[in-house]
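A single protein chain has been removed from this complex, and every other one stays in its place.
Note that the chains take the letters A, B, C and D in the order they are written out, and that residue 1 is the start of every chain.
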Amino acid sequence: MVVACASYADGRRVADVPIEELGRWLDRDGQFVWIGLNEPSEECLSHIQRVLGLHDLAVEDAHRAHQRPKVEEYGDSLFVVLRTVEREDGENETLFGETHLFVGPRYAVSVRHGCTHSYAEVRARCEAAPQLLKQGPGFVLYALMDCVVDRYFPVVDCLEDQLGVLEDEIFEGRAGRDATERIYGLKRELIGVKRGIAPMIEVCNRLARFGVGLIPEETRLYIRDVYDHALRINESIDNQRELLTSALEANLSLISVRQNDIMKQLAAWAAILAVPTLLAGVWGMNFEAMPDLKLPYGYPLALTAMAGASAYLWSRFRRAGWL
Amino acid sequence: MVVACASYADGRRVADVPIEELGRWLDRDGQFVWIGLNEPSEECLSHIQRVLGLHDLAVEDAHRAHQRPKVEEYGDSLFVVLRTVEREDGENETLFGETHLFVGPRYAVSVRHGCTHSYAEVRARCEAAPQLLKQGPGFVLYALMDCVVDRYFPVVDCLEDQLGVLEDEIFEGRAGRDATERIYGLKRELIGVKRGIAPMIEVCNRLARFGVGLIPEETRLYIRDVYDHALRINESIDNQRELLTSALEANLSLISVRQNDIMKQLAAWAAILAVPTLLAGVWGMNFEAMPDLKLPYGYPLALTAMAGASAYLWSRFRRAGWL
Amino acid sequence: MVVACASYADGRRVADVPIEELGRWLDRDGQFVWIGLNEPSEECLSHIQRVLGLHDLAVEDAHRAHQRPKVEEYGDSLFVVLRTVEREDGENETLFGETHLFVGPRYAVSVRHGCTHSYAEVRARCEAAPQLLKQGPGFVLYALMDCVVDRYFPVVDCLEDQLGVLEDEIFEGRAGRDATERIYGLKRELIGVKRGIAPMIEVCNRLARFGVGLIPEETRLYIRDVYDHALRINESIDNQRELLTSALEANLSLISVRQNDIMKQLAAWAAILAVPTLLAGVWGMNFEAMPDLKLPYGYPLALTAMAGASAYLWSRFRRAGWL
Amino acid sequence: MVVACASYADGRRVADVPIEELGRWLDRDGQFVWIGLNEPSEECLSHIQRVLGLHDLAVEDAHRAHQRPKVEEYGDSLFVVLRTVEREDGENETLFGETHLFVGPRYAVSVRHGCTHSYAEVRARCEAAPQLLKQGPGFVLYALMDCVVDRYFPVVDCLEDQLGVLEDEIFEGRAGRDATERIYGLKRELIGVKRGIAPMIEVCNRLARFGVGLIPEETRLYIRDVYDHALRINESIDNQRELLTSALEANLSLISVRQNDIMKQLAAWAAILAVPTLLAGVWGMNFEAMPDLKLPYGYPLALTAMAGASAYLWSRFRRAGWL
Partner (left out) sequence: MVVACASYADGRRVADVPIEELGRWLDRDGQFVWIGLNEPSEECLSHIQRVLGLHDLAVEDAHRAHQRPKVEEYGDSLFVVLRTVEREDGENETLFGETHLFVGPRYAVSVRHGCTHSYAEVRARCEAAPQLLKQGPGFVLYALMDCVVDRYFPVVDCLEDQLGVLEDEIFEGRAGRDATERIYGLKRELIGVKRGIAPMIEVCNRLARFGVGLIPEETRLYIRDVYDHALRINESIDNQRELLTSALEANLSLISVRQNDIMKQLAAWAAILAVPTLLAGVWGMNFEAMPDLKLPYGYPLALTAMAGASAYLWSRFRRAGWL
């Protein structure tokens, strides 16, 4: 689907371009066309490929999903693959999508796959800053990358919050039976997110440092900014992963501590019940000569002795912290 | 065994070449010979070596199995070792094989070892795209590498599925006694697969980036594509390994949790039975003066007391979640 | 808030500069202005940006907190982000702040965020050593970085002390229920501190080794000194993290050892009580012909036998170390 | 001890050289001397040093054992240290030795330490291939390195077999009390072997890639082959180490699983015995009015009830898999 297609000159939108007339707009000096596509049909993509002269391999990649984030140079044009993330409200799952960018001297094409948010806001923000947009298609590349990377922040923050909740539950002893599963699930999510952001660091680095003709010097400063954001997200993920590993171990420790507690209680109650049982057994023996059985208050005394022994044990275990 | 041997000019098959007449076809300008071998006999291989002038060391390697994936330059020819994987349907085991490639300016030879799938499909696909095949033997090298690497995907997906099944079993409490063994087995498989793919990354990288005369600029773009696939497979394996490590720990945690549960039940039932036993002991004592023994309904009252105590304990343990 | 703003010539303070007249002081040869800001208002910052000609991106970063420590070159000026740490007395928490530095040929600006200690002492120390300060704004950069890095030492020492206390508690068996939580908390703190210091190593390295025009050769030696300090702090953090991981495992081991001890006690006491209970049961049987029941001293003998059996078991368990 | 000393020209043995006349043979063009020593005496070594002009440091190293594998260039001569391994049949221990090689334009000296296998076979194989041996002392260096590295294969295979046996024992539940010790022992052995092979990778790499005058281009191809073998051995060791770590954890998991099983049995049998004990207690009470005691078949009925209760419990536990 073609979301938007417009021509820009000097940082300002000149005209909306019908996709069929794309060819006519490409040879105008000082202008470039910015096309936004969302899961385009095959014909649409091959039309664009023919007009813009895109490389077969790049277009093939743009069809197939599940590419690794990367940047490829084909002659004087760039092909960039980015992985997008989003979390729907109320849904406890991260959704991954892909965005492919083709950037040439006179065009910038974005192709969204499995990503519900459009890049309309990016276009709006760029059009609001013509002094920047006039840097050309390279700036469009920056603006889209910046948007993709910034969408990682709420996802990472959300995972961080979940970790915080888990920590509180674990250390306040409220961790339910599913704590282990949730730790594991969080780790799985983080690995997925990392898979998206880690190669993006390399992509930004290549675009920012190594001379790529399409990216003017001024725009590189901006891409370095995206690079810093990607680094920060990546660092945050790594820290969370390390904490999760420790949380898993800490949880195991606390389960063992609780086991010790239960065992102590078990032992204490066993003793508290076993002692009067023994006494009852003693006074239940059938010896002929058992003077205590004949005491007038033998029975209440015996009950008192049993209760006393149990109470004594109970208080000792109590003091020792076993109960 | 010679599977196929044909000469190509301008991307089209010119003629099938009998292996004995190989020499006559090698000195024709603008042509190259593509030979496919499957576990060739020693004579066959030394015949080809003599005609093509292959290096002793390379041919020695091609005889012996168990090479590490690598690329070696001998003068103006290349020797590439690849590790192949396959999984037969219904069999829960990954089979490893090897493919050795000799590529020179006028020939491309593939030697399969312990790999049941032939490369006939690769040849068919190449012949269907003469505009690409006319890039020469370098393109044949790419096509074979692409095929070998793409065969890793179903294997890795299959292992990923097994991990998913294991996770479900573990966290739904259905993990049998063999969960640990299966986690371990999966890890072993992954290490084996990684052993095949990881050095292939380096092989692709060297072929794609460092100038090797045999590989024209255009073909390098294609090899970079294989490189990306290898990277992706490798990344997926690493992620699975990390998850398996966590799964092993999570499983241990859950075993401990279950141990706690059993211990709580053990303690609860011990108490529920010990209390009436104690009471029975008390009323079994032989004191002379035990007025309760003389109550008309003493016995049923005693039984009621015992049952009541047990029931009370049962309900308390129930509420506490121990039962 | 403008904390201080003064012009320096030849290492000596020439005059206090009102921030409004900043522009007039910037074009005096051989002089530079050193401005200290603390959470400046937006107008103040944009005034300074306009006068000094700072880059948009740098100023934007200076507004937003949560930057990663980094150094950026914009033309002939430098933008440095540092993370600061402090620990208030009595508070068991590390507070993180940020300091942004803009350094150009004729100015040095420091912007503090969330950091309670001012840099007045740095200014005082620099003014006390005019022979060094006359190296120019680069030396101011060094002095501020040195101050920021040196403030990590007490924090790291404090964490090290806490680790020592924890170790003692764990290995002397005094580790309470919260040992696991405290180990985890310490790890979290260390990860936070590491997040501040690790990128600073790279910052110092870039400033010390790679030719940056603003930093004279002589000043680089000093920055290498800061680099060494950062390395040392980082190394200390890494070592503590490794020790914490071991401490967590050691704690788990000791919990298991203690579990063994409890189980041994449980078993020993169960046996000590079960044997006389069995004996009482035996003599409580109702066989008609039980000659021992008729012994004149049967009862005391039986009690003695029971006590003796228990005492024997007790002493054996004692010797075996189970009690 | 001088094992062998001969002069070679054009790849063929010219004459056996008495070690005393070594000097006379060194200045013959197109010839080189190959000396094999086994734990030589100090005089012998210093005689050779004097004649060949070896560097003090190299000879000092050759005296002392326990060097790290390395290659050093002294002027136009090379000093190579290799670590050798062997396993005697029936002995479950890897023996480590060292071999030092001195190679110059007209000599190749091998010095064995603590290595029972001589290099006679290497010399034999070289003499059988004069077309290769005529490459000079560099080829002798290759042949010795190849032999040393190839002797790692049986050792690594043997350790791999032991790991396989351990895995089977662990997962078939046959793992004895010493499984942990054997895993640990295997890890220790692997660390030892790794210590020998890992630096050898670097040695081969330096000799194969970086221009060393003594090693002709043709010989480098051969050394690259040794490099590949060393890489493969190293990789195999790393994989085994990772598997051992997992095996240790898996073993711990299985011990915990077994603990759960024992605890379940313990609980089940406790219950099976406690219930009839309780019943016996009940009927052992001394209430006056206990009508069941007067039933004509009371006793057998009681016994039946007790047996029935136990049997019922037994079958329930059986079904639940606790017994």
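Methods note: contacts are C-beta pairs under 8 Å (C-beta built on N, C-alpha and C of every residue); 3 or more make two chains touch, one makes a residue touch a chain.
Treat the numbers as computed from the prediction; the structure is a model and nothing was measured.
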item: Partners of the unshown chain among those that are drawn; value: C, D
item: Option from C:Ala4, C:Leu57 or C:Ala270 whose C-beta touches the chain left out; value: C:Ala270
item: Residue numbers in chain D that touch the chain omitted from display; value: 55, 57, 61, 66-68, 70, 72, 74, 177-178, 180-181, 183-184, 187-188, 191, 195, 245, 248-249, 251-252, 255-256, 258-259, 262-263, 265-266, 269-270, 273-274, 276-277, 280-281, 283-286, 290, 293-299, 302-303, 306
item: Chain C residues touching the omitted chain (full complex); value: 167, 171, 221-222, 224-225, 228, 231-232, 235, 239, 242-243, 246-247, 249-250, 252-254, 256-257, 259-260, 263-264, 266-267, 270-271, 274-275, 277-278, 281-282, 284-291
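We adopt the following convention: only the chains that are shown with their structure count from here on.
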item: Rotation in the CA alignment of chain A with chain D, degrees, nearest 5; value: 145
item: Distance from chain D to chain B - Cα centre to Cα centre, in angstrom; value: 25
item: Sites on chain B at which at least two other chains make contact; value: 249, 252, 256, 259, 263, 266, 270, 274, 277, 281, 284-286, 290
item: Chain contact topology (line, ring, star, complete or other); value: line
item: Complete list of chain pairs which touch one another; value: A-B, A-C, B-D
